[in-house]
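Read the structure below first, then the notes.
A single protein chain has been omitted; all remaining protein chains appear in their positions.
== subunit A ==
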Amino acid sequence: MTRLQLNGVLALTGLAAILAGLMAGSAPLSLADTLAGLIGAGPDGARLIVLEIRLPRVLAAFLTGAALGASGALLQGLLRNPLADPGVLGVSAMAALGAVIAIWFGLSALSAFAVPVMAIAFAGLAAAVLAGLAATRLSVVQLILAGVGLSSFAGALSALAMNLAPTPFTLSDLVNWLMGSVANRSFADLALAAPFWIAGAVIAVFALPGLRALTLGEETAASLGADITRTRLCAIIASALLTGGAVAVAGIIGFVGIVAPHLVRPLVRHDPGDLVLPSALAAGALLALADLALRLAPFPQELKLGVAAALVGAPAFIWIAARSRSIGR
């Protein structure tokens, strides 16, 4: 399968997942009504359900998944480790901390945009710290450890905020945020994340050839003529922008950034440069389908997407870790 065919198949799968997400739900719609609703025609009820309720949510699931999948593939290539994901460098945890601060101090009551803006600002802060570290001659292991430290610190502060939550409502808001979900998202939420996602995607392109060279280790990659500093900066900044946008839209959703690249890797002949786009498409489709499954599941209370992702993703993570031969290199 060529690169074009693979990306084509995955893109079509993603489109099918999105379409299924628009049709299915408590009020099932026919394909004709759904398509008519999409272009603003058809019966009023169907149009309202498709455009106002389901489309933002389905797109939020797909784009959040795509951003996390691309981010995971970038970090795995950079760190030469199949277990890296946006969580490893602490970007997700920092973004979530930003959201927690916005909720705790009541900023979210002042403006609906406080939570996303703070999430993206803190992801940017994490990126700035990591980019600063990456510009020095820090080894990959040191960089990972710095990320683990950052992640733990942000997690501790988030826990502290919950510990000292002023009201039960604040606590409930925080818990809701940290569990991760795309329920009730609007186009406004997506529009706020869009510039960060677009910038991240553009910057990521510049890291791709360098990731291929990094297969042979940093020193050999440098000897081949790869610009290691630039590759690191591009991969880290792109990953931070993509992850920051994703956390702003959906809170913390783990493991999709590990699982999607793992599934796709054999199909791109283990090429870390070719891995990023198919990982994004696969992760988008995965999350869109997962959210659809949650909407249809017969639970009295809807399962949170982040919780479901962790329930499936964590065992997959352990399985990948047990089978991996290149950890610690």
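Here is the rule we use: contacts are C-beta pairs under 8 Å (C-beta built on N, C-alpha and C of every residue); 3 or more make two chains touch, one makes a residue touch a chain; residues count from 1.
We adopt the following convention: contacts and distances are computed from a predicted model.
With the options "ABC transporter ATP-binding protein", "Transcriptional regulator, putative", "ATP synthase subunit a" or "Proline iminopeptidase" in hand, the undepicted chain maps to the protein name "ABC transporter ATP-binding protein" (source: UniProt). Considering the full assembly, A:A213 is the residue among A:A213, A:V264, A:A283 or A:A310 that touches the omitted chain. Touch with the hidden chain on the side of subunit A covers residues 80-81, 208-210, 212-217, 219-220, 222-228, 265, 269-274, 325-326, 329.
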